[in-house]
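One protein chain is absent from this view; the other protein chains keep their places.
Residue numbering begins at 1 within each chain, and the chains themselves are lettered A, B and C in the order written.
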């Protein structure tokens, strides 16, 4: 066909393609004009057809990461890095959706994940939040795709962090709520319909959830004087969507209009971040099934602000952000296949 | 206390006490004025406290069915009958909530459950639907507690079956919908919140669901000329409740008021069956968290009727009906602990 | 751009654009390559922006149906026909999503809707179910878009009706379940979250729901010997999706494979109807947020069959089917803007 010659055809493989994130990756990549999907792996569903494609799931070990131009890794932590290392050695680009490459050091990984890092030689790699680290991602061979909570939190905080507007040392409080798909596709007591239906549950609150370390690492990189993170995730009885209500203290009083302008100007050129007009509040609906982050800013006092940030945990919180990183890494328009 | 001497104190054990049905049994029995709860078993939760009691779950094999006056068996099929046999041999009364004793013959059991019956010598036992078989249950040592779908269906059909009002040979169509707790507490892909949320799914429709045999056995006992059952269960995205929409053909025209009277008169003295006034329709809410069956009758043509019957699948469809049978077996007022 | 010159640009207006169906129409038409959206009306939301467009809602009476090439009418019954008449007189094509033009005669309308027909001179018009009446729709100036329940039911029955396979006079039983968006956007006690959550409710069962007349009219047109319809709708606690479980009796025994082939062959060339492979059952998920109808066929006995048919009530049950009709009326490829 004439059309295919005008697009580069990039050969791509997806590991862990049968999970909730993997399925969204497959859906996005199958429709991506520059991608040729070469393989999709799932040990559990091996041999079954991959929906929306002509492929069949391969067992992980039957796939060859060196046979493609890029791999997306939607694998459990510690399982992902070895595949990344193998791919990198062959010159294959890697977008890693696991936690393996998000923390800069093996020590930090061991602290938060309770396991030795399988491939410390890979660290550090660019952190794949394009709205903040676009330049580093563009030239990278390996990128760590951020966690869902970190994505919503950091995009919500970024304008204030970049402006060094936060009161040094004051705690940053993130009260976050996620739909159940964030817990993965493997059936567990905690994801049984009867346990979740009509319920709402905090879990791992304070400073114990694994995303705490990831968020603090990035906060510190942007504003070394920012205070500690207090992070309270909750399980929402919905299938998808993630909302973070973020409470911060400013170093000095800001007029409300100035805050609103700060956010609007920071993201004015970002196609995948929407800042709502002053006075409006985001809800899950603003981001569900969309590839965007939506943010609202609510001044409370002259020095206290509430930011609400929403994403679809499977999209901007995982799969669509991975495609955004892929586009950057290959020099494609950043929103190819995403708008 | 004076009061405790006026009640017989019946020692009771519950097998499979940590499942959804078992938990409801424990709740009902712990508040039952004539019951002393002696043990509760759960192999999976062994050693943990039994909510609302001073007990700890025992592994099944650590419990002694001969040490109590009665046992409730909320065990998987083929695991239940051997315990029933052991208890019966010791003179312990048995309320079996599994499917093991519901079908009259080992052949029927093997046909519908695809396994040899472990204790064919126990068969048949009275079928524990008190509104129909009260007399047989009262004198029984072992009773088979009906399935949830059979309970709603048979109570919905009983007045017409008893009156021999159905057109001989005409199919009886039962379109049934059940909440997810009917699928049990073990996590499975089909009970994952993300799979069920916002969805609605038929399963095992036609004549393949295991309850088909049980329902047809009881229909035939009540009206030997009734036609075949077509039974279509669906999974509802709610935690509990079961609604059966039942379509029947009458042998001869009935006036609407006559049908309504037939139902009202059949159940006038039944404390646990509510017939709604003519023109009203039952919904899940009429029975959720209640120990009753609620029924509405809608004449469609002179010879076609739609009956809607609702229960809480865990209560009148399982645990509270088991207590109702227990009360009958021990000569207690039938609704003791249930109103 | 070159591309825009190759498409005819059809000027379109939408009445009732702020309801659930209207909003889906706007979304589909705004992305339709051959459509220029000229106005959208909503008396209640007049003056507010129309999401996803540069328009503002007009009050109904401020719109001019004669100023456009086509109007979509998502108005209440009896409000729609007068606008259709005005548009028709001006040569504007009309896709009417109300019930006003679905029944062939004013008498039938009055029987089912309890009101005199406002514009009997318009009747009859082609019934906009393209998979059945494609030829008549293609040449029409005015088309009646089918109701949601009729769409799912008739596509589920069509292969058997067209084959004259049903037992003459035998009742056709449709046990249908619809998400809450089918009840419209106006807040009512019956659509209050607290009333619906965790509940499941039959309503208007038997032969009293208004869609009964519409379904029977079309059944009779396809098979004059088919028996009466028994139609039981239920309200599902989900936002969108509609599933009909359909029970029919065959005139003569059919082998299961023959039934499956009948359905597959009937719809083999239909891009918007999916017949599932034998042994699989459709669920709401097969059609939610999609422009299709999905069908599964389950033989029960040699002469009894259960067909399950699902649609998104707002799409194939309303808005996307309206666009499908629009495409046919204007000689565009039938799935333009729908795949």
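Criterion: contacts are C-beta pairs under 8 Å (C-beta built on N, C-alpha and C of every residue); 3 or more make two chains touch, one makes a residue touch a chain.
Remember, it's a predicted structure, so these values are computed and weren't measured experimentally.
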In the complete assembly, which of C:187, C:224 or C:277 touches the absent chain?
-> C:187
Out of A:68, A:238, A:259 or A:338, only one touches the absent chain, namely A:238
Hidden partner chain, residues of chain C it touches = 20, 180-181, 185, 187-189, 191-198, 237-240
Missing-chain contacts on chain A, rising order, are 171, 173, 175, 177, 198-203, 205-207, 228, 230, 232, 234, 236-239, 241, 243, 245, 247, 249, 281-285, 288, 298-301, 304, 306, 308
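In the analysis below, only the chains that are shown with their structure count from here on.
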Chain pair bearing the highest count of C-beta contacts = B-C
Chain with the smallest distance from its CA centroid to the overall CA centroid?
-> C
Chain-centre distance (mean CA atoms) for chain A and chain C, in whole Å, is 39
Interchain centroid distance [CA atoms averaged], chain A/chain B, Å = 48
Residue numbers in chain A touching two or more further chains are 197-198
